[in-house]
Every structure is written in C-alpha cells, then in structure tokens.
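Submitted below is the structure of interest, expressed as structure tokens.
For this depiction, one protein chain was excluded, whereas all remaining protein chains were kept in their positions.
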C-alpha cells in the first residue's frame, strides 16, 4: 500500500506518528478525561485500517498521555446510553434473531478494527481505565503494558448493561472462564496485581511515566527482529486456526510451506547460520500469498432493508 | 414467575431459604457425610429450576453445614456404580452413537441445572469434597469460595471411570487444558493452594466457619448492586457467545442495544450521573425480551423408543 499520510487524515481525538517501523497512536482527549465518543470510534477504526495495510509499520503502540486524568474513562454517557446509538439505525428497528438489529455495538467495531490489524499491537495503559477503556481499548491487543496503580473498572452489570465490545468472546479465551467471570460478573474495579487479572498484562510498571517507554522499547526490538509476514500468519494461527488438531495441521502445514520458502524464511535461515541479525524485507502488501486469509468471516456491516 | 414456596416442596436432602434477594441452599445429609444420592439429584434439579425463574432471587449460595464431615463426599457407591443407574433406562440399552444410550449421567443433569440458572451462583465449599462434590457441585457455579484446608479429590481414573458431570467440558474452559489435565488424569487429591487449581477458586478462607459468611456477604453486595437482566445476559455472553469474534459482535450488539434502552439500563446511567446507588427493578420473568436465548440447545432428555 502506498504510504498513507496520517497527518493529512485530520484526526482530532487521536495523534499518530511513526517512529521507524513502530506506529504510535495516542488518545488526544485528555481534557475530556479521554472519554469514549463517536468521533473517537471513527478515528480509531480509520487509523487501524491504515496501519494494517501500511507496509512500513511492523508494530503499533496505543497509549494516552500519562498526565491525562485516565487512559480512558469509558463511554461518555452524560445524557444516556442513547448517545451511543445512531438516529439512522434506530429507524430500522430490531430484525430477526442472531443477526437481529440495525444496531452494531461501537465498542465491538473498535475492538474488531484493532483485532484485525495484522501487525503486532500493544496497549500501553498508563492510567485508570473504565468500561470500554478496559475492553475495547485493551483486550484486542496482542500485548498489554500497564501502570501498577491503574484502577481497571468493568462496571457493566452495575450499570444495567452486559459485557460489551466482544469482551465475552475475548476475555475467556485470553485468561479462562474462571477469571473472566470474576471480572465481568462482579462489575468490580481491579488493580493489575489482582489474581483475577493474572496473565492478562505482559508487564506491570511502577509509575505512569514508565509505561509507554517500556512498551515502545519492546515494540522497537520486535519491529527490528521479526518478519512482518511471519507475525501476521502467527496471529492468524492463534485466532483463526482449525477447530480440531487435524484441521489446524492442514492450515499450519500450508503456512509453514509458504513462509519457509519465501524470502523472509530464507533470510531467517541464512541469518541464523551466519550468526547475524536477520534483515526481513517481505511485506503484507507485496509478499503475502492469496492463501491468506484461509478462514471465512461473517459480514457484520448492517445492510438497510430499503434504499 | 409467581413466588414459589420452597418450604412446601418437601425437600429432605437440602434446606432452602431466602435472605432478601439471596437464596441459600444447604446440603442436609450431614449424617450421611453429604453423600450424593438419587434423591439429592432430584431436589437440586428442582430447586435450581425454581431459583432460575423466581424473580425475587438475584444470587444463589450453595453450601453445606460447616460441621458436617464433608462438603460432599461423593457418590454413594456402597454397593456399586449401579446405584446411579435407573432400572427403566437399562431396559432400553445403548442406541446409536453420539446420542447413544438411555443413560444420562446424573452428575451432568445436576451440573446443567446449576449451569443453566441465570442468576449469580456461588458454591461455598466449607469442607472436603470428593468426585461429584468437586465436579457437579462446584464447576458449574459462577464463583467458588473454599476452605483452605479442604481436600479436593478427583479420583475417577483411580476408580475405573472417566471424568463425569461434564467436567471434561467445564474444567479446561475454566482454567485451561494444562491444569485440567493435571487434575483429571492423575486422579489426585488437591488442596486449594495447589498450582493445578490456580484460578479456580474466587476466595480461600482459613477456617470452615468463615466460608459461608464470606460467600453470603459477597452475594448480598452483588444482589444489591447488579441488574438481574444484565447478569443473565453477561453469563450467556460468556458461555453461549459466538464461535468467532464477528459472530459474537452480532450477538452482543443486540444485547447492548436491548439492555441499554431498558429500564435497568436507564436506571444505571441515571444513578451513575446522580452519584447514587442504582435501584434495578427489571426481572427475567417480566422484562427479558424474546431475543434471549439466541442459541439453540441440543435436547438431552431421553425419549423412549416405545410408548
């Protein structure tokens, strides 16, 4: 993909810059306590779609200003939950079961935009987080770095709503149903050293200031030493693999076969034999075969009944 | 549902009472070491079906007398395993594969009755537990409180039988296959501080006396501050969600859409804005839309081949 010009996108709720092969996305709503609003949803979806296809980018770090009141203080429900529902979709009303209604949870839309990004993604949680600030802005990332003093609130059942942003899908898979239930069904507020969060965070930092630099250093090391195509395929094998070991074997056999013979696979072997750092050059835009994706996806966009 | 009269059910193996919105079910077979017998199965299935539909109930605590010899000392196999098989179903014999035989594991029947209860469920394990006392009477609950001194035995493979009561389904999902295998394939006896149990218990209490009060206090706090409908939907999202993130997104979008606009969703927002405790009034019996359940269930009851 031609290199997108992030500055020209006119983002207001986020700031974006590239530091070599690492993209940094920073929440830019400190004055509003980094609340989650519709305009932020639009910008996050836009930027993660670009980052996914920008061949220069190998790792994405998402963070907030460490001096902000919070990493993300949740949805702005200053009037009511209605602020999260579009007028347009309301006209359509609920439809059939399963794919039932015009409404699409914006938390899930954000979550899936991050989840589908084929680069390594890291959330640098350098402040308190509430609701969507814990679910959508943390769970779909590959890694989570967090401030030891962060208050992490999942108050859904105490607000009369359910676990949103596909957290009911991601959390049990990330850390198991026992801990996921403890987090979501109590509606509680947790600190990173909580046993119910055990395993969720990759690294816990003592101060807010240290979180982003630690995540960035981690990101740069990975950006320098990993293959973009190998990363994308490994992420997909973890989340889009087979339902049985046999089905998975057929998929990863193809993946290994393709990657091992590609330029990055050969470079990986040569570098290892020559005891030097590998110089990976394959990109998703230029060198990813059409065997990816191997899975089919349900279309989640709502189609209006009438033109 | 009209409020059931638990006293009128004539339970003998359990005692049941309501403490506000918290229902307490206590095993009443201390003289028989709280062994698991057919009459107990019938009463547990009956009471959890009622508790599921009793709109007064928000949380269920299941426990034993802390002075009993055990929380549950397993199935009474004083004669043989045959005590667990009905004469009637034996006549039918095994049938086709998958849904294969007249026999339905009573441990699974109990487990599913608890698992399907849409209220918050808590097991207060204030004594030793063996077999079904660990599987059926602990795994299907949302939370497990346990005495630090409890001996928890899973001896199936040392008794010539396999992991029963759907423990082969629940345990890997609750804490992962590595730990589930360690528990079920060794047939061992474990204490709550065992690394193989890590994550399974919500809280560990030093004495038997403390287990039930801790569970009850936890239950009352949740009963006072959570929405009955939000709890039921969150439980279902955790266990009956989509197979892919996209499928899950369609489901939880509908859930959020319905709940946020319902009375409890509005009350949750208002209470938050007014910095007061929420007063949730929606009930499963009166206010749950017909979009729940969104999943289909295999019928597990056995139908006789002949009338």
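Letters A and B mark the chains in the order given here, with residues in each chain numbered from 1 onward.
Note that in this section a residue touches a chain if its C-beta (ideal position, glycine included) is under 8 Å from a C-beta of that chain, and two chains touch if they have at least 3 such contacts.
All figures in this text were calculated on a predicted structure; none of them were measured in a lab.
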(message) Using the document's contact rule, name the residues of chain A that touch the chain not shown here.
(response) 120, 142-143, 173-176, 198-200, 202, 222, 225-227, 229-231, 233-235, 237-239, 241-242, 244-269, 272-273, 278, 280, 282, 291, 294
(request) Pick out the residues on chain B that sit against the missing chain. (result) 77-78, 80-82, 84-85, 94, 97-101, 103-105, 107-109, 111-112, 115, 156-166, 168-172, 176-182, 184-187, 195, 198, 239, 297-300
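Throughout what follows, only the chains that are shown with their structure count from here on.
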(message) With centres defined as the mean C-alpha position, give me the chain A-chain B separation in Å.
(response) 33
